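I'd like to ask some things about the structure below.
Left out: one protein chain. Kept in place: all the others.
In this document, chain identifiers A, B, C and D correspond to the written order of the chains, with residue numbering beginning at 1 in each.
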Amino acid sequence: MARRDYLLGKFGIALLTLLFVLLLDFILFRVLPGDPIRAVIGRNVRISAEVQESLRAQFGLDKPVFPDQFVDTLGQWAQGNLGVSWSQRKPVSEILISKLWNTLLLIGLGQLLSIVLGAILGLLAGWKRKTPFDVGALTFSLIAWATPTFWLGIILLVAGSTWFGLPTGGIVSPENVGKPLHTVIPDVARHLILPTLTFTILYLGEYMLIMRSSILEVLSEDYILTARAKGMSHFQVLTKHGLRNAMLPMVTIIALNLGFTVSGAIYIETVFSYDGLGNLVQTALVKQDYPLLQGAFLLLAVSVIIANMLADFLYTYLDPRVKAN
Amino acid sequence: MSEKPLLSVRGLTTEFTTPEGKIARALEDVSFDVMHGQTIGLVGESGSGKTTTLMSLMRLLPAGGRITAGRVMFNDTNLLSLTEREMRDYRWKSMAIVFQGAMNALNPVMKVGDQIHEAIMLHNLMDEDAAEKRVRDLLEMVGIARTRRDQYPHQYSGGMRQRAMIAMALACAPDLLFADEPTTALDVMIQAQVLQLLKEIQKALGLAIVLVTHDLGVVAEVCDSVVVMYGGKVAEYGTADHIYNEAQHPYTQKLLEAFPDVTKPGDTLASIPGTPPRLTNLPPGCRFEPRCHVKVAKCSQVNPPLLEVSPKHYVSCILREGAEADLR
Amino acid sequence: MKIRYNFLVLVTLLALILSACGGGAQATQAPTDAPATGGEPAVLKIGWLGEPDTLNPAYAFLTEAYAVFDLVYSPLVTEDASGNYVGALAKEWSTSDDGLTWTFTLKDGVKWHNGEALTADQVAWAINAIMADPDGWAALSGYVGGFSEVTAPDDKTVQIVTEYPIANMEYRLSFLYAVYPPDFESFTTPEDLQNFTNDKPIGTGRFILNTFDKDTGVILLDANKDYVDGAPIIDQVIYQKFDSADAMIQALKVGDIDLLSDVPASAFETVKGFEGVTAVAFDGRSFDELIINDVSEDNDPAPTGNPALKDPAVRLALETAMNRQDIIDIVLQGQGTPGDTIVPPTLGGGFWHNPNIKTPEFSIEKANQILEDAGYVKGADGVREKDGVRLEFRLQFDVDSSNYPRIADLLADWYSQIGIKATPEGVNSDTLIAATTGVGDYDLVIWGWGADPDPDFILSIMVTDQFVIGGWSDAGYHNPEYDQLYLDQQAAVNKEERQEIIYKMQDMVYNDRPYIVLYYSNYLQAYRSDRFTNFIESPLGLDDDASLAQAKPVQ
Amino acid sequence: MGEHWTLFLRNIQEFWRTFRQNKLGMVGGFLVLVATLTAIFAPALTSYDASEIIRDSNNRALTFAPPSVHGILGTDDAGHDVWSQLVYGARISLVVGFMAGFIAMFVGSALGIVAGYFGGKIDSLIMRITDVLLVIPDLPLMLVLVATIRQMELKISPLVVLIIVIGLLYWTSTARLIRSQVLTVKERQFVARARAIGAGHWHIIRKHILPQLMPLIVTNTVLILSTAILIESGLAFLGLGDPTRPSWGTMLNFAFDRSAISNGAWWFYLPPGIAILWVSLGCILLGNVLEEMLNPRLTAHHLEGEAGMIAIAEAESKG
Partner (left out) sequence: MTQTPMLEVRGLFKYFPVHQALLGSLTRRAHSSVKAVDDVSFALGHGEVLAVVGESGCGKTTIARTLIGLETPTNGEIVFDGKAVGARAKQPHISLKQLRQRAQMIFQDPYESLNPRATIFEIVAEPLVVHGMIKDRRERIAAVKSALEDAGLRPAEDYFMRYPHELSGGQRQRVVIASAMVLQPELLIADEPVSMLDVSIRAEILNLLRDLRQRRGISIVFITHDLSTVAYFADRIAVMYLGRIVEIGPAREVLKSPQHPYTKALISVAPVPNPRLRRERVILQGETPNPINLPTGCRFHPRCPVAIDICKVNDPQLIELSAGHQAACLLLTK
C-alpha cells in the first residue's frame, strides 16, 4: 500500500520530468532563429520548391506553434521520428540507436567497476578510519573529484598510448570490422581500457567518498554496537550489518548520479573518439546540428528518467522502511 | 563475602583521549560485585560513568577509550586479559546487553526475528531449525506474537522494540544481563511493563542483571543492591535498603531528597547546586566537594577511597573515615 | 549489420564482466576476403577525419565520397599526377574541328565488378541519365552543362556532342563515372534517386567495395584482380574514420594506420619526426579566404551586411591589416603560401595563376591611415565610424575547421588595432550556406574552397548568376564584364587566349576584393614508409587511384 | 555595541583557531587564495598580453615553443605565451565559476528557505522543480541550452550565457539541502519559542533560521564553486567558451583541437588542467573542512577503539 504510493509518487515525478523534457526540447527547437529548412538545404543542393514544401510539412512548420506543432511533434517523437540530422542527413533516431549500445557498454562497464571498487574501498576506508589507507583513499577521492573529466582523459590518453601502446580512439580496429566475434572481443576490450579507466577513476573516487561517509554514519549507529555486543567480529559486523545499511545512500546517489554519468560519457567519448552518444553530442554541438543535439538530449534524458525509476524500485526492495512509509 | 560473585569488578579505571588530545578519566577505581541471580542498579546523573562502566565490562569502549587499570573477574576469568577473539565468545553467550534506544539498537533493514536468529547462530548453539523455534519462543516469552517474527523494527512500537531487544538479549541464555537505561525513553506505563518483564525473566531464568539508570525510582523498584556513581567514581554501594534508608554519602542523601515522591504531595524538594565535574578537569580532592553541603577543608585535598561503613555498605566519603578498610 | 553489432556489444560486455572469453560461440559470417597471393594479404589502412556522405554519385558532395568513387568507378578520362588527362575507360579520343563533337574509343576487356563486360551503351547511358535528370543527379549535373547529346555508335565508341565548344571537356569528364545502369535505372523521381544509398556499388574501378560500415565509419575495399590495366599490388584498402586528429596521428605513430590522407598542419612537423613514417607536403589546390559581403542592395532579400563594407578603402584596410605570414605560421604551421587570387598557383602547373598581382604589405599604420584618409574617425570606444556607420562587423566562420577559430582570433585582434570591431562567431556550414548564397546575411566570413584542376569551376563562383540559393557564389560579386569573360574563357579553345582572359578575371576579382584570399594551403599526407612504398607523390594525393595501383608493401 | 565587536572578534578567533588545526583546510585555503591573487594581479605576473604573438628572430610567429625556448611555459599553437594565457585565464575561470556559484547559492538558498519554511503548495512546487531538474542529465541540458541561447543572437557575451545557465541549473542540490535543514531548524524548540513569543516570519527567518543555515550555506557555496569551475571548464572544453577571452577550459579546447597532444606540447595541455584541479581541489578541501568543523559528530564509530584494550590485556597477562 505505502510502497505502491511511494512508487506511484516516483512515477508521477518521472512523468512530470518527461513532460518537462519534451516541452523544453520542443521549445528550444522552435526558438532557433531562421527557417530550419533553409539550413537543411546543402551547399550544392538544388532542391525544388516542392521538396522544400514537403520538408516543411514534415517539420510541421506550416501549422501554428501551439498546440498543433507540439502535438504533431510529440506524435512524431513517439513514433521514433526525431527529425533529420542536418550534418549527416539521416534520421536522427537511426543515428542515435546506432550509438546507444556503445555508450551503454562504456557507461555500464565504468559504473560497474567504479561502484564495486568504490563500495569496497570506501567500506575499508571508513572501517579503518584515519589509517594511512584511509588517508590515501580520501586523498585520491578528493583529487579525482576535483579533476576535470576530459583532462584526466587526455592525460590517460597520452600516457596509455605512449607507454602501453594502447589504442587512442574508436571502439574497434578497422581491420576487425565485420570479423568474427572471437577476434573482435579482445580488440574491443583493448579499445575500452583507457575510456573505462578514466570513467572508473573519476566515479570511483566519488563512490568511495559516499560509501565512506555512509559507512561511518552507519558504524556509529547503535545497532552496530548491538552487533558487536553479540560477539561478532569486525568483519562480520561490517558485512552483515554495515554494508546493506550503507548501500542505501549509495543507491540513491548512484541513481542521482546517472545524469552525471552521462556528462562523463560526453567528455570521455570526445577525448577518446569513442563512437557513442557522448561523442555524437559533441559532434552535433560543434556542427551546430540541432535536431541531432536535441534528439540526443531527449534520448539521454529519457534513459536517465527510466533508470531513475528503476533505482527507486530497487530502493524499495533494499529498504523495508519505504514499504511501510 | 561468603558467596562467590558471578562478576567481580575491582579498581576499574577507564580513560578517554578527547579529540583535542586531553585525557578524561571517565572511571576511577570502580568496584562492585554482581551475585548470581541478583539485580544490581547503577545510578547516577548523566556523565557519572554508568554507561562507560558497562562498555568497559563488555570491552566495547568507543575510540579513544581504554581501560588503564582494574580487574573484571567473570567467574574465574579476568575479562581484561582475554584477547579480542576470546572476548567475543563471552559477549552475548555469557553477558548480553539491552541498550537504551531500542529503535536504534535494532538494525532497521533486518527482520527482527533474523536479528535474534543471528545471535543464536553466531555462537553455534544449535542448528537452524532449533534456533528458529527458539526465536519464536523468545518472542512469545517477552509478549510478542510469534507471527511478528518477520516484521522489521519500524513496524514495532517503542515498547515492543524494547521487548524484542530483551528477547534478543536472552537468545544465548546469558548468565548476566546488562540493561542500559532500558526504560528511559518509554512512557510510565510501558516502563512499568518492561520492568515487570525484567523481573519475571530474572525469576524464571535466574540470571543476574546490571541495571543502569538515572531514575532512583526504577532502581528502588527492582534492585537488590545499588551502586551510586558520581563523576566516574562509586560514591556509595550497598543493598537497596541501605542506600534508600541509611544513605551515608551526602550526594546520595541529596539525590534522594531531590526525588519527588508521588505519595508525598506538597513536600519541598532539595536541589544540589552547581554542576557535575568535567572529567577532563577533575578536582584534586573529592569529586563532589564543590557541590557538597557538608564539606570540610580536607575534602578538597583528599580523594576518598571506598570504605565499608557497615557490612556490604560502602561509601566514598572522608566524613565516614574510621570505618573499615576499603573494598579490595 | 546493425543487429549483429549490437549483439556484439552485449557479448563483449558479458565477456568482460565474466572475464571469460568464450570466443567464436557466435561465429558470424566473415566477409570473403581470401588473399589472391599466398601469405598475409597486404592491407593498407588509411585514416581520415571524415567519411563519405553517401556512395551514391548522384547525390554525394563530400570529397571523401569522391575518393572512394575514384577507386570504385572509372570515368572516361582521368587526371594524372602531372595534371594531364589520360584515358581511364577511354583508350583514345578526338575532337572535331569545330570543337563540338568528342569521340572516345573504349579500352578492350573492361569488366564490371560482377564480371559482365562493359559496353559503350552503358557509358553513354550514365551520362545521358545525368542530362535527363539534373535535379536527381544534383552532384554531377554541373559537369554536363552544354552537352546536347551522348551516343554509342558502336560497342567501343562513345560520342558526345555539345552546344558550344567546351574548353575543359576532359576535366569535366573525369567526374562522369560510368555507373552500372541496372543499379540506377529504376528511379522515377529525383528524391528516389537521391535516397538511394548505393551501399554495394558495382563499378569498373581498380577496387571493389566490400563493406561500408556506417556505424564505425570503416570502408573496406578489395583489389580488383580483373582490372583492365592490371590488378593493384596490395590486396585491400581500408579507410578508417577518426573523430579526433590526435587519435588519428597517434594511430599512425603506433602503426594502427598506414596512411593519413590529410595531416592537420598543426601536427605535420610532429608526424614528420615519427620513426618509420614519411610525411609529404604538396602544393594544394585549396585556399581559405575572407569573404566580404558584396551583395547588391537590389538583391531580394536585401543583404544585411554593414554598408561600410562596400567602401573599397575599408576593403583595402582589411587586407592591409592582415599578416598573411602570421596566419600561415600559426594556423598552418608554415605549411602554406600567402594567397592573392582565386586561382591557386597549382592549376595547370601554374599556367592559370596570374603572377602579376601584388598584395599590400602588412602594416597596421598604413591600414589606419587608409581608414583615416577615407574619413573614418575613431569613437570613444576606439571603433571607427563615418556618417553614423560604425566599423563593426560580424566575423563568422565555418565550425567544421579547427583553423578558422584561430584565424578569426588573429583577424579580430589586428582589426581591433585599426578601429574595426570584428566579433568572431562559429557557425555550422549549413547555416553559413543559408546565410550566404542568394541572401547576403553576413558581414565577413572565413571560409575556403578546393579548386578543380581546371580553373573554370573556381572562376564560376564569382559569376553573378551563381548568386542564387544552391548556387556557388557566396560573396555576391556582380560584374557583367566578368560574367562575359567567364563565358569567353569557356569557349576559348586556344590555351594562351584562355590564359589571357583568366588573368584579366583574376585582376578584376582581386582589385574588387569580394574575397581576400588568405593563403593556399599545402596538401599534407603521411604514410608508414616502413610498411608501404612506391606511392606516387602528387597533388592528387598518395591515396589516388593511380598511386594505390602501384603502392606495394615493404618486404 | 562594543561588546558585539569583541564577540565577533572572539568568534573569528575561535574559528581561526579551529581552522588552523586542520591541515587539509589550510591547504585548501592556500590553493584558493593563490589562485584568487593570481587572477587579481594578473598583469603584474605576466610580461605579455594574452593575445600577443611571440616572435622569433626572423619575426616569424613562434608556435609550440617549449619552455626551454620561450618563457616559463612556452607558447601555444598560435604563438601566445602560455603562462600569460594561464594567468589571464584564471580571471575568466574564476569569475565565471564564482559568479555562477554565487547565483546557484543565492537562488538555491532562497528557494530552499521559502520551501522549507512556508511548506505547503509552494514547497511542493519548488521541490517538484528540483526533482525534475535533478533527474535531467545536467551536461546535455546545458549544452542544448547554451547552444540554443547562443544561436538566438541575443548579443549576450558567451561568458554571461555560461554564468546564467550554470547558475540557474545548479541551485537544486543547494535548495534541497537548505530546505531539509530549514525543516529541521523549523522544528527546533527555539523557533517554536520565538513563535510563541509572537515573532513574525521575517524575524524568525532572519534571526533564528538564517544564522543556523549560514555555516551550511558557506560550506555549500564553497563546494558549489568547485562544481561551477569544473562545469565551466567542461563547457569551454566542448567549445562553448569565449575564444576571445580564453579560460582554462578554452585553452584545453584549443590544445585538444589544435593537436597539442600530437605535438607533445605538454606545456600547453598540462598547466590549464592542473590549474582547474588546483582551484577545484582547494574549494573541495575548504568545503569538506568547513563541513567537518560544523558537523563534528562523527568523531568515532563502534568499530574503532581496540588498541587500548589489547594493551591492557597484554600488560595483565605479563604481570
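The rule we apply is simple: a residue touches a chain if its C-beta (ideal position, glycine included) is under 8 Å from a C-beta of that chain, and two chains touch if they have at least 3 such contacts.
It should be emphasised that the depicted structure is a prediction, and the values quoted were computed from it without experimental measurement.
Note that of B:Ile23, B:Met126, B:Ala204 or B:Ala270, the residue touching the chain absent from this view is B:Ala270.
Checked against the full complex, the candidates B:Arg25, B:Lys111, B:Arg149 or B:Lys254 give a single residue touching the omitted chain, namely B:Lys254. Within the complete assembly, B:Glu45 is the residue of B:Glu45, B:Asp114 or B:Glu132 that touches the hidden chain. Screening B:Thr18, B:Thr83, B:Ser157 or B:Thr280 for touch with the missing chain picks out B:Ser157.
Where subunit D meets the chain that is not shown, the touching residues are 3, 6-7, 188-190, 192-200, 203, 207-208, 211-212. Residues of subunit B in touch with the missing chain: 45-46, 157, 159, 187-193, 196, 214-218, 220-221, 223, 240-241, 244-245, 254-256, 258-273, 275.
FYI, only the chains that are shown with their structure count from here on.
Each chain gets one centre point, the mean of its Cα atoms, and the points for subunit B and subunit C are 90 Å apart. Once the centre of each chain is set as its mean CA position, subunit A and subunit D turn out to be 23 Å apart. Subunit D has its Cα centroid 47 Å from the Cα centroid of subunit C. Taken residue by residue, subunit A touches two or more other chains at 157, 221, 225, 228, 270-271, 286, 288, whereas all remaining positions touch fewer.
Those residues of subunit C in touch with two or more other chains are numbered 244, 246, 250, 399, 426.
Interface residues of subunit A facing subunit C in the complex, by the touch rule stated above, are 34, 38-48, 51, 86-89, 97-99, 101-102, 104-105, 108-109, 112, 157, 161, 165, 167-175, 177-182, 184-186, 188-189, 192, 270-273, 275, 279, 283, 286-289.
Those residues of subunit D that touch subunit A in the shared complex are 128, 131-132, 134-141, 143-145, 147-148, 151-153, 226, 230, 233-234, 237-240, 249, 252, 255-256, 261, 266, 269-270, 272-273, 276-277, 280-281, 283-285, 288, 297-298, 300-304.
Interface residues of subunit C, counted against subunit A in their complex, comprise 2, 5-6, 8-13, 15-17, 21-28, 30-31, 43, 45, 53, 61, 134-135, 138-139, 141, 190-191, 211, 213-218, 220, 238-240, 242-244, 246-248, 250-251, 253-254, 256-257, 399-400, 426-431, 433-434, 437, 469-470.
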